[in-house]
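Here the complex is missing a single protein chain, while all its other protein chains stay put.
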Amino acid sequence: MRKFLSMLLALGVVFVLIEMIEPIPAYGKVDLSKRVSEKYVSKSVSGFREEVAYKKSKNLEEGSANVVTSIVVNYRGFDTLGEVTVLFISAFGVGLISSGLKRKGYGRKPNFILRTAVGVVLPLIILFGVYIFVHGHLTPGGGFPGGTILSIGILLLYLSNEEYELSEKSKVLEGTSGSLFVIIGLLGIAFSGAFLANFLPTGVIGNLFSAGIVPIIYIVIGFKVGAELSTIVADLHKEG
Amino acid sequence: MMVVTILVGALMITAGIFAIETKRLLDSFIALSVLSLVSVFLFIMMKAPDVAITEAAIGAGLTTAVLILALRKIGGDEE
Amino acid sequence: MVYYISIALIGVGIYGLISQKNLFKHLVSLSIIDTGVNIFLISIGYVEGKEAPIYSIFTPTANFVDPLPQALVLTAIVIGVGILALGAVLVVRVKEKYGTLNVEEMKDVRR
Partner (left out) sequence: MISLLIAIPLLGAFTSIIWKKVTDVLLIITPIINLSILAILRPTLVEHLGGWKAPFGIPLVLDNASYITLFIINSVFLLLSLNRNLFDLNYGTVFLVLLTSTNGLILTGDLFNSFVFLEITAVSSYILAYHNKNPYGAYKYLIIGSVAGAFYLLSTILAYVNTGSLNMAHVSQTLNSSVIPAIALLYVVGLGVEAKLFPLAGWVPDVYASGSPMTPVILGSMVTFTIMYLVGRIFLSVLHGSFLNVLYILGLITVVFGEISALRQNDLLRALAYSSVAQAGLVISAISLKTSEAITAGYFHSLNDVTAKLILFPIAVLISKGFGKNKIPGIAFSIASFSVIGFPLFAGFRSKLLILLSAFSKGDYVLPAVLLFAGVVEVAYFIRWNVRLWHESEGEECEMKKHTQFILLALSLFIIYIGLFPDLYLSVSEKIAKSLLNVSSYIEAVLGGM
């Protein structure tokens, strides 16, 4: 009975939602010229207009080759600060709610293959994570997946080693990188007159050293997300 | 392309229903992981590689790990 | 078509949220709703015949799908995992305190 009623309600919601999307343009037939993102792509928000060309255009208003990154970190960087804060506060909450607990083992010795492989795979995982967030402004990826991959490395350590415990330093890393993000934003006020404004040269689009503060912020985000998710993983290993 | 989309969509909805209706929680989490992985495919089809990578790392990887770790903490499946 | 897939996923999630009694299932349903919303967001930015929004050797000049929804979805995914982790820990504490994961049984215990 309960199932039938909930099915009815879910169908109702689906029906209402379908009615709601009636007026929006058909899938794949969207006109982008009416949206703000058009200016993000052509990097002409501040009025400057010139065809952007890979590895050629210089000193654009915003220099990351990955347009999504340019939005996430630069044009709408404030959202990302908020997003990092969500993760920060939920990691803090997970720690708070499972406080007073100690790590408990899995109750059986980890597999030999797992223990040996960790030594080989872990550096690779960390290297991959760091690569992803260092190149966030050039290739898909960035601070969030990069940080997640770092924390997956920590998870692997937990799985393979009964005694392993994340050191308290991760909290320091978390707090410091968070503060760094805010401080970079405040430097923006000092140098360019607006919070989170870019104050470094943007270089040639597509180069590793380009895009001003974007790579720096993404590295900070990477470490912060890595530290936060690692504390979540660590806290989930604690038991009363 | 249309056929692929429909197949992917059908797979996702099936995985979703299975995740909800199955009796064992572990199965449910695995089905959720499958749903996330399939959605990665959909994201790539819609030309969103950034989202695809993030969803693969977070949605399919970490979410499942978090849920399974929490399940382990309460002493595994009971139903 | 993708619109309907995402809406169907939202519907499945809501169905799960109401019909299921196990707390973990609610988290799973929530995750399904999130995935549905994310797919919807991406799909409204997709334009046929355009490429992924990254300047590279293969796409040296702009011919891109809408990058803004992708940026929004990145944010939404990360927020989603934060809430999910918090929810999972809360479920663990509920189980510790009431000894059950079932909503209905919990009502009896709490009385």
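Order of writing sets the labels: A, B and C. Residues in every chain begin at 1.
Just so we're on the same page, contacts are C-beta pairs under 8 Å (C-beta built on N, C-alpha and C of every residue); 3 or more make two chains touch, one makes a residue touch a chain.
Because the structure is predicted, anything quoted here is derived from the model rather than measured.
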Using the touch definition given at the top, which of the shown chains does the missing chain touch?
A, C
What residue numbers in chain C mark contact with the hidden partner chain?
10, 14, 17, 23, 26-27, 30, 33-34, 37, 40-41, 44, 68-69, 72, 75-76, 79, 82-83, 86-87, 90-91, 93-94, 96-98, 106, 110
Considering the entire assembly, which residues of chain A contact the chain that has been omitted?
16-17, 19-21, 23-25, 34-36, 39-40, 45-46, 74-79, 81-83, 85-86, 88-90, 92-93, 96-97, 99, 171-172, 174-176, 178-179, 182-183, 185-186, 188-189, 192-198
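One rule holds in what follows: only the chains that are shown with their structure count from here on.
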Chain B-chain C separation of Cα centroids, rounded to whole Å:
10
Rounded to the nearest Å, the gap separating the Cα centres of chain A and chain C is 16
CA centre of chain A versus CA centre of chain B: separation in Å?
20
Give the residues of chain B that touch two or more other chains, as numbers and ranges in rising order.
48-50, 54, 58, 62, 66, 69-70, 73
Can you list every residue of chain C that touches 2 or more other chains, as numbers and ranges?
1-2, 4, 8, 12, 15, 19, 43, 45-46, 52-54, 65, 70, 74, 77-78, 81, 85, 88-89, 92, 96
Within the complex, which stretch of chain B touches chain C?
2, 5-6, 8-9, 12-13, 16-17, 19-20, 25, 28-29, 32, 35-36, 39, 42-43, 46-51, 54-55, 58-59, 62-63, 66-67, 69-71, 73-74, 78-79
Give every residue of chain C touching chain A within the complex, in rising order.
1-4, 7-8, 10-12, 14-15, 17-19, 43-48, 52-57, 59-62, 64-68, 70-72, 74-75, 77-79, 81-83, 85-86, 88-90, 92-93, 96
Provide the residue numbers of chain A that touch chain C in the complex, in ascending order.
2-3, 5-7, 9-11, 13-14, 17-18, 21, 24, 27-30, 32, 35-37, 40-42, 51-56, 65-68, 70-72, 76, 79-80, 82-83, 86-87, 89-91, 93-94, 97-98, 138-140, 142, 144, 205-206, 225, 229, 232, 235-236, 240
